[in-house]
Structures are given as C-alpha cells and as structure tokens.
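Sharing a structure with you now.
Every protein chain except one is present and positioned as in the full complex.
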Amino acid sequence: MKTSHLMRATALGALLAAASVPAHAQDSIYVSNNAYRTGPFSGSGTPIGDGMRDYFAMINERDGGIGGVKINFEECETGYDTKKSIECYEQAKSKNTVIYSPWSTGATLAAIPRAHIDKIPILSMAYGLSASADGNVFPWVFNPPLTYWDGALIMVRHMANELGGMDKLKGKKLGLIHLDAPFGKEPIPVLENLAKKYGFEVKLYPVAAADMQNQGSLWLSIRRDRPDYLYNQGWGAMNPTAVKEAIKNNFPIAKLVGVWWAGGDDDARAGGAEAKGYKSLSFHQAGANFPVIQDIVKHVVDKGKSLAPKEKVGENLYNRGVYNSMLVAEAIRNAQTISGKKVVTGEDVRRGLETLNITDARLKELGMEGFAAPVKVACGDHNGHHKAYVAEWDGTKWTKASDWMEPLKDEVRPLIEANAKDYAEKAGNWPKRTEACEKSS
Amino acid sequence: MSDVAARPAPNLLANPWIKAGLIVAGLIAAAMLGARLDGSGTLYKIFIDPFDQMAAAPDLLAQTIWEGLVSGVLYALIALGFVLIFKASGVFNFAQGIMVVFAALTLVGLHEKGVPAWLAVILTLGVMFLLAVAIERVVLRPLVNQPDIILFMATFGITYFLIGFGESVFGGSPKQMIADQLYLPKGAIDLKILGGLVSLQKIDIAAAIIASVMIAVLALFFQYTRIGRALRAVADSHKAALSVGISLNQIWVIVWFTAGIVALITGIMWGARSDVSFALEIVALKALPVLILGGFTSIPGAIIGGLIIGIGEKIGEFYWGPLIGGGIESWLAYFIALGFLLFRPQGLFGDKIIERI
Partner (left out) sequence: MFYREAGQFKSTYAADMAVFPIRQDRIGLAIILLIAFIGIPLIGNDFFITSVMIPFLVFSLAAIGLNILTGYTGLISLGTAAFMGVGAYACYKLTTAFPGVNIIVLILVSGLFSAAIGVLFGLPSLRIKGFYLAVATLAAQFFLQWAFVRVPWLFNYNASGAIEVPQRLLFGIPVTGASASPETRYFVCLCLVIVMTWFASNLVHGKIGRSWMAVRDMDIAAELMGIKLLNAKLLAFAVSSFYAGVAGAMMIFLWYGGGEAADVFNIRLSFNILFMVIIGGLGSLIGSFFGAAFIASLPTIMKFGLPALGVPMSGATAEHVTFMLVGALIIIFLIVEPHGLARLWQIGKQKLRTWPFPY
C-alpha cells in the first residue's frame, strides 16, 4: 500500500511534468488566452473567445502567421473562476507564452504581482486594474485603449452632450448600476469627483453576483429616485436582466448606457423590440462590413473552422475579441521589428506593446478602417486613454450613435499615478522598474 | 423520553411568543425614545423614516409588495421541488436548481432545433421523465438506507453531471425563453391607484396564476389519487408503506418526475423574466431560506415561506437597504429565516422534531 502510494505520487508528478513541458517546436509563437465558455458568464465570454480565436486562425491561414511565424493560439478555460485562472496562468507560464490575457478583473489582479517576477506581459484590454496604466510602476501590465475611469468620464460627457453643455449637469441625477465586486466599483471614485465638480448627484445601485438575475428591488429604488441617466457597469447575466427590468419599469431606455462590457448583442436582444435605443460605450465598431471581418469569414468561418455560427460573426463582443487579438498581433509584429528575431519572447513582446502605435493608416492596412480609433501606448502610459463613442441598439444591431469622444486625460492621469503609487507602497518591496524605455517610440 | 421541541429556550421567559412580543415592544419603545432624542440621527433613519416613506408614497409600497409577492411565488416554486423530493425520499435535493436550468435549456434548445413549441414542451417532459428514471436507477436505488448527508452528496454529483452534460449539449451561451410561442402574455397593466402608478407585468400575473393552479393540482393529486395517497404514505413512513405493498422505486420516479415538471415551469417563468443561462442556478439558492422558514416537509410552508421571504427581502432592501449601502438582499432572506427558526427550530410548518433517547 505504501509503495503504491509512492508510485501514485511519482506517476502524478510525471504526468504533471509532462503536462507542462513546452512540447512545440521553436518555429511558432505560443499565445495563451483565458476563455470562459462555461459558467454564469459564458454568455459574454463565448463571443469574445470566438473573436480572439478566429482572428489568429485568419492570420495563420491568410498570412502564414506573423512575419512568417505561425501563432500557436491556445485557450484555457476558466469559467470566470479566479482559482482556475491562476492554474491557467501557471500553465501559460510553463509553456512560455509571450502574452497573458486574463479576461477577468479577478484574474488580472491575481496575475499582476506574478507577471513582474515571471516577466510575462499582461494585456488586460480596457479592464483590470485602472492604476496599472502607469507604466513606471507596472512595466508588465497594459490596459489600452482606455480605463473604466475614462469610461465614467465619457459617460458624463455623453450626458452633457445630450443635455447641452457641462453646465447643464447641475442638479441632475446619475445612477450607477454596478456588479458588487471590484470590477463594478471601479468607476465610483471618478464619478463622485465629477459629481462634486459639476454639481450632479450620483446614486449607487449595487447588484450582488447572486442576484444578477433578480434585480426587482433595485429597479424599485430606481423608480423612487428617478435618476436622469443610468450607467450600467455590468457583465454576464446581469446585463440582459437590467435591460429587461428597465423596459418593465418604464425607464426611458435611451437614458440607460452600459459600459463597453454591457454592450453584447444578446444583452440588448433580451429586451426585444423595446430595447431599441439602449446604449453602450464602445471603442470599436460592430458589424461584418470591414475587410478584416470579411477575411475572417472567408478564411475561417466559411471553411467551418470557427466555433461561432456565421450570424454571430461581426457582433459587438465578437468584434471586441478580434480587436484584442489585433492588439496582440500588432505587439508581436512590433516585437519582431525591435528585436530582429522571428520567434519573439515575452520580454520582446513587452517592448512591442510599449511601442505600440496603431495609426489610422495602419488600421487601414489591417482592414480596419473606421473600425477603431488609433491606439498609442507609451513607456509611462500603458493605456493611452483613447477615444470611445456611444453605440446604440437599433433593434437588430449596434450602430454608432455619437462622435468619437476623447476622455479627459488630465482628470484621470493624476488619479492613476496616485493609485499606482499607493499599490506599490502597500505591496511592500514592489520591484522598481528596471526595464529601459524604447528610444524609437 | 424528552420532547425537545416543546422545551422552552434556555431563557427566563418560558413562552417564546411572549419573549418575541417583549422584544418587539422594547424595540418600538427604544425607537420612539431614540427618535425623540435625535430627530435626524441613525435611530430616526432606522425606525421612523422608512415608515414615513411608505406613507408618503403608497404606490411604491404597493409596487414593492407586488414585486415581493411575485418573486416569493417564484422562490416558492423552486422550494416546492425541494419539498416534494424531501418528503417522499428524505433527500435534500441540491440538484433542484440545475434541474430548473436543464429543463429550460432543453425546452429552448429543442425549439432552436426546429421543434414546434408545444411539442418541445412535451419532449422536455419526456426528458425530465427519463432523468427521473435514471436518477432513481443509478443513484437512489443503490444508495437506499444511507444517511441523509450521503444522499445529499449524491445530488451534488448529479448537479455536476448535469452542468457538464447540459453545457456540452446546448452550449453555455444564454438563450431567450420562447415566451411568445408558449402564449405567455407580454407587456404590463398600469394601475393608476394610490396617487401613483402601480405597474403589474402580465408575465408576473401569469406566473402567479400558473403557480397557484399548479399547487392546487398538486394538492388535489396528493389528496385524491391512488398515487397521491401512496406518496403520502411513503412520506409518513417508508417501512410501513413498503409493508402495505407500495413500490418505493415507483414512487421515487414519480416524485422526481413531478419535481422535474415543477422545475420546467419554474425555468419557463424565470427564463421569461431574464433569460435562460446557467446563472439561473444561483437563483435556486434563494429557495433555501424559504425552505427552512417553511419547513422541509410542508408544501403550504414552501408557499407561505416563499411569500414571507419574497416580500420581506424586497421591503427590507428597498426601505432599509440604502442605510448600509444596499445589496442586503443577498443575505437578508437568511436572517429573516434565522429569526423565525430561533422560535421554531423546525420551520413554520415543519414536522415537530421529537427526539428520544
């Protein structure tokens, strides 16, 4: 019995050792991606995962990879569970991933301290820790194109635009429906600051994760308080429920604006015809009428290599996955240019991300003209605080309903620096940045 | 021999009701005193202000109570599934929540494959029946006579299996409930009463009516049919039921199938209110405080418990929640149930626990 125990332990060890040996030849670049196609958040996670996957499949199919090197793209299923995401991180690390996409705020927060030691760049695209935009403190973490704090600012600007000027904000009420978790609470400090500055009032409506589909009393409070606008910082099953409840409670749906993560097609579709006018912030366009999406359809979807049904290609969250993959691909391409190597490492990709500069011309080359605003990341500014716009649900699809709006970078940047400093102080012995800035940028 | 349930709580006051009355009276006295002491302070906010609000906007109060009533009915539906199974087989069925999701997913999934809505309902019932048979054959029969906690554990195995199975067959993405195809009403009735607007969703009214009808049918079924009598006999005593020739296995299949029907109806109702996804599983946890409040073995208990919890948590969240930052709905139900339990440890309508040495 004892020996069998020993054998079991050894076999287990051997098995696990085998699990994590980098088993692929050095002629490909390994990119790992967390996905959640299971669990309560799968409704939002599936289209994003499909978009990410299909873009790299298209790159491999059409261009033979990046710079002639195939991308070995692999998904790791997390079910939006932090424990599993840590396992995925460890696996990605042992397979020498060049980038880690956590796809949940919890997973990002858990990965940030590790990535500094393991030298793996994290790309948490418009989620995660807002303060990690400070590249001087977080050289390994990137969260372009904008943070939740920028999102809150754009929401306020949108309000002002509709009302006819910042001075009209006075005396108005803005309600924030948010998931009762770090992700949901991110915009609160910025909104409260702005409220003080412009004289409007912020009301908070927290939704516990267990009550995502049970928002009855919350909407009663909204009926009582009669806010002029509602900003929905929600994710997963919370969003369709919010849209339905808004319709049910006769809240003017055009005044309900979701953060970019509340802009799933399924979220809006839940409200039926009456959801027409529901809004959501966005930093890229929806729809399949872009050359890049057409290429994906041609090279991946039509060949039956996609997990997504064809009618879902080009939906808002699908395109977000494509956008994220594009950032990764561009960072790898950049890294190849800087390092002169074909098969780049995580450290090269970090440099590639730091010099990321996707101009309008480059977007056009990528087949993404008008798809997104230009993105530029700098050594100290790992976010860029780029433009976003307000998208509107027209009953069948998301359309662009406003101009690209610039967040007020000067409002956010000091907050980010202060918070980043605070984080580093509390963590104690937070490693000082030793990585040099690129000159070429 | 000692009768524990009848034994007073270790307290100076023998009768719990007197004690409760004294506590309430004390609270009210303290509140009035406190309100007098600080006109706008904490005590005022806790004890006076909410009632002021209720009086000032009776339409909102009516709406709150209505919302509570509807969610109470839906909690009661989930709790009913638990009670049916607990009564007949003594199993605390953790899988009831996932059965709700599974039933709703099967229905919607079949409809997506092109099956007409009503046929899909019938087919789903067939699937739930197969599930009941499978659970009885594979899980319950080999585990007969095991301690409760082992059976409880086994239902967790069922949950895991159904999550994996459901997701691999139907996929994880949320789906729209086929409410129109099932002729469920849409829209709302707006009543202009009490100086404001009270809006009643037709789907909620339908849910309340369907739930009541179903409960009535179940009650009649238990009361007047042969199988119903057999079920009650099994609930009273497994051994006695066996000795008069009732087949336990058959009864279990029937009970699990009935719970499956209840799960399907619950799934349709919840699905129509939000959407059909695995997140619904979490809502099923809300049925647990309803259960302990009403008692594990009582069908009227499940209904009344559901209503108390539903209305209680909505009113609590709406009027008192903002005082401590909101979101208290997630735990308030448990505290309400706990409060009742301290006076009646077996729930409001549960069987009296009699322990003998």
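Per-chain residue numbering starts at 1, and chain names A and B are given in the order in which the chains are listed.
FYI, a residue touches a chain if its C-beta (ideal position, glycine included) is under 8 Å from a C-beta of that chain, and two chains touch if they have at least 3 such contacts.
These numbers were taken from a predicted model, which means no experiment stands behind them.
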Partner chains on view for the chain not depicted: A, B
Per the touch definition above, residue among B:67, B:136, B:167 or B:275 touching the missing chain: B:167
Residue of A:182, A:199, A:252 or A:370 touching the missing chain in the full complex: A:182
Hidden-chain contact residue, picked from the options B:54, B:210, B:227 or B:341: B:341
Contact partner of the left-out chain, one of A:48, A:69, A:194 or A:209: A:209
Contact partner of the left-out chain, one of B:73, B:178, B:283 or B:328: B:328
Hidden partner interface residues of chain A, rising order: 1-2, 5-6, 9-10, 12-20, 23, 35, 37-38, 75-77, 79, 82-83, 86-87, 90-91, 93-94, 105-106, 109-110, 113-114, 116-117, 129-131, 180-182, 185-186, 189, 206, 208-210, 419, 422-423, 426-429, 431
For chain B, residues in touch with the removed chain: 2, 4, 9-10, 92, 94, 138-139, 142-143, 146-150, 152-154, 156-165, 167-168, 172, 285, 288-289, 291-292, 296, 324-325, 327-328, 330-331, 334-335, 337-338, 341-342, 345-347, 353, 355, 357
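Following the convention adopted for this analysis, only the chains that are shown with their structure count from here on.
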Chain A and chain B, separation of their C-alpha mean positions in angstrom: 37
Residues of chain A defined as touching chain B within the complex: 37-43, 45-47, 180, 204-214, 216-218, 220-221, 223-224, 236-237, 240-241, 244, 248-250, 266, 269-270, 272
Interface residues, chain B side, partner chain A - complex: 57, 60, 63-64, 67-68, 70-71, 163, 167, 171-174, 176, 186, 188, 199, 201, 270, 273-275, 277-283, 285-286, 313-314, 317-318, 321-322, 325-327, 329-330
